[in-house]
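Sharing a structure below in structure tokens format, with a few things to ask.
After this line comes chain A, so read on.
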Amino acid sequence: MQAFAEYLIAGLLLTGGAFTLIGAIGLARLPDFFARLHAPTKATTLGVGAIMLGSVAYFTVSEGQVHVAEILITVFLFLTAPVSANILAKAAMHIGVARTPETHGNPWDQ
Partner candidate 1 sequence: MNHWLTAPILIPLLGGILQIFIGYAPLSLRRTLAMTTTVLLLAASVVLLVLASDGSYRVYAFGNWEPPFGIVLVLDRLSALMVLMTAILAFFCHLYSMNKADESSRQFHALFLFELMGLNIAFLTGDLFNLFVAFEVLLIASYGLMMQGHGTERTIPSLHYVVLNLAGSALFLISVGMLYSVTGTLNMADLAAKIPQVSAEDLPMVQAGGLMLLVVFGLKAAVLPLSFWLPKAYGNATAPVAALFAVMTKVGFYAIVRVFTLVFGAQAGALAGLGLDWLFPMALATLAMGVIGAVGARSLRTLITWQVIISVGTLLAAVALGTEAGTSAALFYMLNTTWVVGGLFLVVDLVSGQRGSASDKIVTAPRMYNRTLLSVLFLLGAVAAVGLPPLSGFFAKVLILQATTPGVEMAWLWGTLIIGSFFTLVAYSRAGSIVFWRNVDGHVEKPGKLTLSLGVAAGGLIAMAVVIVLLAGPISAYVDATAAQLFDTGAYLEILDTTAVKGGA
Partner candidate 2 sequence: MITIALYITIAMVTLAMLLNVYRLIKGPDAPDRVLALDTLYINAIALIILLGITLGTRMYMESALLIAVMGFVGTVAMAKYLKRGSVIE
Partner candidate 3 sequence: MELAYALVIGALTASGVYLMLRARTFPVVMGLTLLSYGVNLFLFSSGRLATGGQPIIGSTADYADPLPQALVLTAIVIGFAMTAFVVVLALRNQADNDDDHVDGRRPAPSPDEDNEEDKGR
């Protein structure tokens, strides 16, 4: 395998891993539910996307043949993650989960 490809693949994988981990850290660390909602919607989605790209690259290079199915997964995640976040936010507003006192504005009644 070409060194360039190796760097690319390794880089994509590591980036993906890092974002995934950051998403998880955010989920663990951020102060309230609405804050935590951001982490997986963005970081994790992107992280997985990067890993997908790594996989695309890996198989395309190693098998010498185009492999792109992973892209579909990523697209899928991008489509669904905001909806999940939306409906979870609605659920949280309904339940009235605790917010950090610093929060400006109020959630809506459900």
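In the analysis below, contacts are C-beta pairs under 8 Å (C-beta built on N, C-alpha and C of every residue); 3 or more make two chains touch, one makes a residue touch a chain; residues count from 1.
Inclusion criterion for the candidates: all candidates are chains of the complex that A comes from, given by their letters.
Values in this document were obtained by computation on a predicted structure and should not be read as measured data.
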{"item": "In-complex contact partner of chain A, selected from candidates 1, 2 or 3", "value": "2"}
{"item": "Contact set on chain A toward candidate 2 in their complex", "value": "1, 6-7, 9-11, 13-14, 16-18, 20-21, 23-25, 27-28, 33, 36-37, 39-40, 44-45, 47-48, 51-52, 54-55, 58-59, 62, 67, 69-70, 72-73, 76-77, 80, 83-84, 87-92, 94-95, 97-98, 110"}
